[in-house]
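A single protein chain has been removed from this complex, and every other one stays in its place.
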Amino acid sequence: MTRKNRRLIFLLAGFSALTIAAVLVLSAFEESLVFFYSPTDVIAQELRSDVPIRLGGLVEDGSVSRASDGLTTTFQVTDMREVISVTYTGLLPDLFREGQGVVVEGHLGTDGVFVANEVLAKHDETYMPPEVADALKKSGQWKGTVP
Amino acid sequence: MIMRSPKTLHRFANPARFMRLSSRALPWCLVMSFAFLLAGLYLGLFVAPPDYQQGESARIMFVHVPAAWLALLIYGVMAVASATALVWRHPLADLIAKSCAPIGAAFTIVALVTGSLWGKPMWGTWWVWDARLTSVLILLFLYLGYMALWQALENRETASKAAAILAIIGVINLPIIKFSVDWWNTLHQPSSVVKLSGSTIHSSMLWPLLIMAAGFLMFFFVVLILKVQREIIASKVRANQYLSSTHSHESSPPADRDE
Partner (left out) sequence: MDLDSILIYIDMGGFSAYVWPAYGACAGIMIWLIVASYIRLLREKRMLAKFGSRRTSVEKVSDIDRAEAHDDA
């Protein structure tokens, strides 16, 4: 076996070992790599803690209402199975709208209402001009969740 | 097959030949890069329509996505070159790997900065620690660590080997970046262009994006050629310095001057 072959085999063996290690580490830390929990997760695991948690899902259609002070917003976050009410005081990002994805950070109160101190809009991977979106909606081929 | 020393590769690994071929390719790459970038800018800033949800802010995508693609691609090139240098001791592979790092780091920074400028109005935050953003930040640190190793180690051989090993270890991060948006819940949206079910980006925005990406790729070739040529000439300068120092019986060792 030449020196080159030996170097190549060492390299491949080392790299395979490293890949296995990486897969094991990533699957072990699966839980902490998750950026947000779905409403189902939150309700099933009763995630009430002092540490803020993130809740992600779609803003339910027709659930958004603004309080009279103009700053507090309440809405419902759903994953199509469970629904959690969220209340938030502050400015909302541009992409926040009904039917769109959202990630809120805060605490689940004892009354089951999630008090958010931060609201992040989640964009999906679809990019298209407004006219195409309108045309799709008119022809009934719209697959998105946006009304 | 792969085990055999590829003689044909050795021919290209000849630095003199590389100097000749790359000098001939350089003006072509430069012209193509400019043409694609100008066309991409025009299409992206004037022709492409605004997005139905994001409005005009979607135009940031035309610089963000090509930069992010290049950041990944350059890391792949750097790792392959590093492995070639490590196993077959190709002198040129070593110089290519070393030259890739600052270019890759620059494009990673572009991707992070432009992504942040898009995230603020759209998500409502400059930065989140989700799996995609964090793994791209790790990519930047891999590039910087690679460059730091070259700087820190005095001996060229040792520096080259240590840096190559780091580059190969870091390859693990590439599939993590690519699939982070599919494997875990992230704030970052999944891939729009490269996916099995077909692209979810309308052609009026896809074409400007692809043309821009072609311009970025050509630009990478231009800078890579400039940097590799510099490394080749620097090694000749080192050889000359060594020669003249032994001629004049100076006790000083050959200066390993870099940067």
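As written, the chain order gives the labels A and B, with residue 1 at the start of each chain.
The working rule: contacts are C-beta pairs under 8 Å (C-beta built on N, C-alpha and C of every residue); 3 or more make two chains touch, one makes a residue touch a chain.
Everything numeric in this text was worked out from a predicted model, so none of it was measured.
Asks: Which listed residue (B:Ala48, B:Leu72, B:Val110 or B:Leu187) would be found touching the missing chain in the intact complex?
Replies: Of all options in B:Ala48, B:Leu72, B:Val110 or B:Leu187, contact with the hidden chain holds for B:Val110.
Asks: For the chain not shown, which residue from B:Gln53, B:Ser82, B:Thr186 or B:Gln229 touches it across the whole complex?
Replies: That would be B:Gln229, which touches the missing chain.
Asks: Considering the whole complex rather than only what is displayed, give the residues of chain B touching the chain that is not shown.
Replies: Residues touching the hidden chain, for chain B, are 5, 10, 13-16, 45, 50, 55-57, 59-60, 63-64, 67, 89-92, 95, 102-103, 106, 109-110, 113-114, 117-118, 120-121, 219, 222-223, 226-227, 229-230, 232-244, 247.
Just so it is clear, only the chains that are shown with their structure count from here on.
Asks: Indicate the whole-number Å distance between the mean C-alpha point of chain A and the mean C-alpha point of chain B.
Replies: Spacing between the chain centres: roughly 30 Å.
Asks: Quick check on the complex: what are the chain A residues that touch chain B?
Replies: Residues 4-5, 7-8, 11, 15, 18-19, 22, 26, 30, 33-38, 56, 91-96, 100, 103, 118-134, 146 of chain A touch chain B in their complex.
Asks: Would you mind writing out the residues of chain B in touch with chain A in their complex?
Replies: 2-3, 5, 49-55, 57-58, 61, 83, 86-88, 121-125, 128-131, 168-169, 171-172, 176, 183-187, 189-192, 195, 200-202, 204-205
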